[in-house]
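As you look at this complex, bear in mind that one protein chain is not there, while each of the others sits in place.
Our next item is chain A:
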């Protein structure tokens, strides 16, 4: 037991079960008498519903019930928005099933409940809906024009915010260099491996909801609030969940409606989506137009930054829709020092699927804009992009550092990460090759892109969430129980869906209690077992939930110490704890923690005031965010004849603080980089002018696979966070945040000699070719 578990590349405890199919996906679960739900979805982006006739469907074989929005109107409530970012924000009523009006293609207008899915699907065809078309509102700029059709009565503006710090006018007045750019963060569709599914059942009094969700605890509270069913009569279970990326950080229409159907019918019901249904109705991500202005001195020093965002909310505000662009509000200034900063954001309603959290949530957008603009500054000054960054970033001896946007970065070392990345990448050699290809007029040009990013992780200090008007706290909870035989049961309020919490938490507990890794089990994702929690998103689980586990272990150890002192007739202060045993200092006398667990269980001889249990729980609420950072470098080859971009090499040096499990960290970074590259090169949700989603299948919405990506070279620096006792910073989103600008910077770098300064994402071969055609003419 002398080996420290934290830091070991432990293979994941979860994997044998997951890989051999011994899984519990929601859509594989069943109940006696289970009925199947299918939703009829609006084919119109915007229309008044004149009538819905489900009577023919009710008569179809196998059909148990069919309902329209009218049938739910009295009980369905409104889907919640927990983050009203301003006082005067417009939060429209959001019925889980549309009653009078539909506002995006895919909105549910009716449902069928049948004895199997096939019959339910057949019966959908028999439902008649009479729509009176209203104009679609697809483009944000047009939506804000005074003559635009309205998505909601109150207009198309959800909210507007401006935040200023420093004298922005002075920063731009007489600035030798001003860079002015507009970037488009295209709309993305989160594509978790497991599509969403919900099952609901009732015993006549209480309800159980199984859902493929990231947030069983939040969901339970919200289902109670929305439906009026008392909270103590709702149990939510998130069984195995196959990925989320933010898309399952939501209270969905389908969850509410399945619960209401179980109540209406008194029977278990289940719904599972198809991939194309998911593309339409899983909340989407990104979708911003970013206007960025940066003022600098002629030596490259940044004076000020002005950001104006239009953020597409889609048709409604869902759980944290308006908060997503606001999560970027303090991140555009990134790792750079400057005199002044202004951030403005307008949330815009359109007749499209609502947007909400998607891996990185607001921070990838911010990072993209600043990292692109720093490259533009370098180009304008004829300076190396690394050098421009060096002249502006916070130096390692300056931490803790309070940025212009008001965050205090506790720790970091941008110099170290960058030096390491440059060496691994072979930066100078690649620059030489680039120059050579340019000289030769090679049809395949080389481009080099950098991104020196940071992010705010560990969402979040409850006090700060309160200041941001968020409707909940950001703490996390854990319980640790020693069982009579000396094994350990950990209950976490986080809700893993692919991150490997069971493994990492076991490593943490093993060190804290001196118990073997294999003797520890971790329970989660069921509100009847893990009764308290704030769930998993925003790279928060280890940073907050992991620390809660440590705190609970500390309490267990202290209880054990008192018991040990009593049994060995000494003072608790005379005991040393090491390798899972308390030893009376200077003697051979000791008790293992397993022996103490048994002694607590038999309770034959407990000291005064010690209960018959060796367990404890704890909540942790940090007093600051954590700030992972890193330097990513990407080299691309651009075929100037076809426009095809190929990633030639990719180096990432990340600083995520203390590493609990290097394998898991590497997995998160690998997947994250892939997802960020996907935004740069492949993915885009496209709506036509009538508001139809054109990318409903994977033939149109392109997800890259391993075959489309190079091997990434990964390394780390470790600058422990000072805001939590583990020194961890979070790694769930780092790769995604960093990689998108690194790739686009590389592409633009390859094309700059042609006079090209931007390619809109995704940088498809056709877009690259058209840009080249534009300048060749």
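We adopt the following convention: contacts are C-beta pairs under 8 Å (C-beta built on N, C-alpha and C of every residue); 3 or more make two chains touch, one makes a residue touch a chain; residues count from 1.
Here is the rule we go by: contacts and distances are computed from a predicted model.
Undergrad: Could you tell me which of "LLM class flavin-dependent oxidoreductase", "Xanthine dehydrogenase family protein subunit M", "Phenylalanine--tRNA ligase beta subunit" or "B(O/a)3-type cytochrome-c oxidase subunit 1" is the UniProt name of the chain missing from the displayed complex?
TA: Looking only at the record, the undisplayed chain corresponds to "Xanthine dehydrogenase family protein subunit M".
Undergrad: Where the complex has a chain not shown, which of A:344, A:704 or A:725 is the residue touching it?
TA: A:704
Undergrad: Just to verify: which one of A:15, A:167, A:558 or A:766 makes contact with the chain not shown?
TA: A:766
Undergrad: For the full complex, which residue in A:34, A:56, A:121 or A:610 touches the chain that was left out?
TA: Answering carefully, the residue with contact to the hidden chain is A:121.
Undergrad: Which positions on chain A touch the chain that was left off?
TA: Residues of chain A in contact with the hidden chain: 38, 117-118, 121-122, 274, 276-277, 641-642, 644, 681-682, 686, 694-695, 697, 699-700, 702-705, 707-708, 764-766, 769-770.
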